[in-house]
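Taking it in order: structure first as structure tokens, then the write-up.
Shown here: the complex without one of its protein chains, the others still in place.
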Amino acid sequence: MSAGRAGQREFKPDFKRKAALAVHDKHLRETFDRCTRRQDVGRRAALPELGDPLAVRNLAARIKNHTLQNLDRYLEQLIDNVEKLGGQVHFAETGEQACAIVTDIARRTGSKSIVKGKSMVSEEIELDDALEAAGLDVVETDLGEYILQLSREKPCHIVTPAIHMTKEGVGRLFAEKLGIDYTNDPESLTAAARTVLREKFQHADMGMTGANFAVAETGSICIVTNEGNGRFCSSRPRVLVTMMGIEKVIPRMKDLSVFLKLLSKSATGQRMTCYTSLINGPKRPDDFDGPEEFHLVIIDKNRTKILASDYRETLRCIRCGACLNACPVYRTIGGHTYESVYPGPIGKLITPMLRCLETYEHLPQASTLCHACFEACPARIDTPRMLIEMRYELRKRGRMPWLYRIGFKFWRIGMNSKFLYHWGAKFYHWSMDLFAREGWHRRLFGPAAEWTNQRDFPALADRPFHDRWAKLEAELDAMERQTKEK
Amino acid sequence: MIDAGFACFFGSELSRMNVSLFVTCLTDLFYPDVAESVVRVLSRLGHKVDFPASQTCCGQPALNSGFLDEARAIAVRMMDVFESAETVVTPSASCCSIVREYYPYLTKDDPVLHARAQAMADKTFEFVEFLEKKLQVDWSAWNLSYPAVATYHYSCHNRGIGITDEAVKLLCKFKDLDYRQLEKMEQCCGFGGTFSVKFGDISGALVRDKVKCIKETGAKLLVVNDGGCAMNIVGQCKREGYEIEAKHIAQLLDEAMQRCEVPTSEVCR
Partner (left out) sequence: MLGETRGQFLTRVRKALTHRGKPVDLPADVEIARVIRSDEDLAQVFMTRAEEAKIHVYRVADEDAMVDKVIELLVATRATSTMVPVVETFPARDRLVTRIQEQGIVLCDTDDPEASFSADVGITDVRAAIAETGSMCIASGGGRRRLASLAVPCHIAIVRAEQIVPDLIDWTSSLGNDLAASEVLVSGPSKTADIELLLVMGVHGPKVEHVILIG
């Protein structure tokens, strides 16, 4: 499965090198540590309000599981209801098709300027590039995304995409791109963006949004924002285009309430985001404002592949970012190191699935399996288990290094035999540990050098427990006899 | 050495459990003192401990690296070794979570093996979990004392088995123990098995961060209940030339119980 458009060079991630750079980037480390922990703490503080947060999360998982296994039915219901509300539904298997559909809608409606709300799926399909190539003026209206559009960078976090930038960096960027005087004051910078974007809102022909949820029962699209840009995009321009992956469907309005209760609490610790918008088709005849046309573009782009696979439960993801905020690896290397639209734990699973497992084979392996993501996930996605499964998949495809393949064969033989285990350990201790000083190795060789590049490695104990047991047992027996005699 | 503190052998025959020790390969080979302490603590609490000598490894290194076939083979062997055990206790949360979460998973294709795996999962406990949730030991009679300035690292796999703050609460029962909360206590130390050699830069950054937090507590004793975490964190301390003692909570309990001067009849329940 190749990524991106035809003719694009084959992309080769450079994860290890980027990680090594990230690890030594003091600003990056401090920023991600601070931001992720703040949001993680927020989540923990906010969720108990739900009474039994675990039960609510299990409910959310159940609703999603049911929906995913009946996705065809719920998509049909959604499509019918969107059309009943006066909307038009389009279907894209690939990112290219989706881009072509949106470009065509713009052309047919005579739309030249587009204001766009945050949409992860549109990042996936590189929609902005396609629209700009077609000569359209697209502006990202979420502040973080707007900053990234100006700096031509990718998002580093699902929810707060530009936290890798300092306020000084944003100040310099705005001074250069917007022609304002340099300032590092967030209020002034936001005001500058507001001025630009407000003018865009007022005159744009087309608005675009993503979808946090799509309610099959009514044909409603639900988007959540804090800034108000989503409301503008969906209310002011005469054409509205919403893009969604197939997994955004939920069955009923009441199910929406469950996810809304979980989403922003899990993301940042907010009880609710400032604005929760329901888009129910285009404007009605007696409405004063609202879009005249509403288009829903439903995108597959390998999601059906995930649906059919053992990784179906990753489609439960509501893109809250809680797993990113909890993940020690993400916290250390930041989002850009993943070189994917979706970083962090969920990204380690879906990036190989949405793109190519071989290209991104390092991602499922770059985890300590600490379970922090599973603990944080409002949809109870068992990421650690699936990471192990994906590693097994790589092993079956022969993608594991030969050293590991041979190593584990020997390991299995050794661990299958008490004799080999005991004597193998003795042999190791008598040979290797000769080189230890005061019980520690400062330098090991081969792949083990990776350990000692960072820290010391202990020598084995002189007498392992299995050699001590006989004596210990005898002492326990003696004590028992002694005590009974008393 | 063991002293005459085995009061409970006599007193609590009715609640005496037969416990099989699942030592784990790391503890067996690197930290056998921890295993000795586990055995002595459980014995002093009145339980009969045995050690199935054929045990080797739970299979975690292979499982976590994606070598599921090899892991399954070793898991089945472990199930054989502990087949007749009534209760299994291990000092390692990670090994316990492998048994509980993954032995049933690894054998899901075979109903007979799966049932055996589930049976083993049901009877296997991590040491702190066993003391605090299963036995619900009343420590007040033991007058636990351990003078030290200590901090505690929460090993990740406690998440998989439902342990939250039990170890901290237990630590706070030691009088004279000055407990200092570790900042980012729950953040992974960066070990992750083969992760530590596959992604050395990230692993190193995480363990350095952990040691930085430990230094900030001023603690001279690190209580860490997992062999992998211990070798990782202490290895880093060694590299930085930072003097710290690392112990499993079993060792604190063992030493404290040895010093206990409460008479026999009062300790037995």
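Residue numbering begins at 1 within each chain, and the chains themselves are lettered A and B in the order written.
In this text, a contact is a pair of C-beta atoms (placed from the backbone, for glycine too) under 8 Å apart; a residue touches a chain by one contact, two chains touch by 3 or more.
Note that this is a predicted model, so its numbers are computed, not measured.
*Asks:* Quick one: jot down which shown chains the absent chain touches.
*Replies:* Among the chains that are shown, those touched by the missing chain are A.
*Asks:* Specify the residue from the set A:Phe201, A:Tyr311 or A:Trp469 that touches the hidden chain.
*Replies:* A:Phe201
*Asks:* Check the options A:Lys16, A:His66, A:Arg399 or A:Lys426 and report the residue that touches the missing chain.
*Replies:* Touches the omitted chain: A:His66.
*Asks:* Pick from A:Thr304, A:Asn416, A:Asn453 or A:Thr483: which residue touches the chain that isn't shown?
*Replies:* Selected residue, touching the omitted chain: A:Thr304.
*Asks:* Using the document's definition of touch, tell me which of A:Arg284, A:Arg397 or A:Arg463 contacts the absent chain.
*Replies:* Answer from the full complex: A:Arg284 touches the omitted chain.
*Asks:* Who touches the missing chain here, A:Leu28, A:Ala106, A:Ala130 or A:Ile147?
*Replies:* Checking each option in A:Leu28, A:Ala106, A:Ala130 or A:Ile147, the one touching the absent chain turns out to be A:Ile147.
*Asks:* Kindly note down the residues of chain A that lie in touch with the hidden chain.
*Replies:* For chain A, the residues touching the absent chain are 31, 34-35, 38, 49-52, 55-56, 59, 62-63, 65-67, 69-72, 75-76, 79, 85, 89-93, 97-98, 100-101, 104, 141-144, 147, 160-163, 165-167, 170, 186-187, 189-190, 193-194, 197-198, 201-202, 218, 220, 226-229, 231-232, 234-236, 246, 251-258, 260-261, 268, 271-284, 286-290, 297-298, 300, 304-305, 307-308, 312.
Heads up, the rule we're going with is that only the chains that are shown with their structure count from here on.
*Asks:* Compute the distance, rounded to whole Å, between the mean C-alpha positions of chain A and chain B.
*Replies:* Roughly 33 Å separates the two chain centres.
*Asks:* Quick one: in the complex, what on chain B touches chain A?
*Replies:* Where chain B meets chain A, its residues are 1-2, 4, 6-7, 9-10, 23, 25, 27-33, 35-36, 39-40, 43, 49-51, 53-57, 59, 61-68, 70, 73-74, 77, 101-102, 105, 156-157, 159-160, 184, 186-188, 190-209, 231-232, 234-236, 238-239, 264.
*Asks:* So in the complex, which bits of chain A are touching chain B?
*Replies:* Per the stated touch rule, the residues are 16, 19-20, 23, 29, 37, 328-329, 331-333, 365-372, 374-375, 385, 388, 390-395, 400, 404, 408-409, 411-412, 414-418, 421, 425, 440, 442, 447-448, 450-451, 453-458, 460-461, 463-466, 468-469, 472-473, 475-476, 479-480, 482-484, 486.
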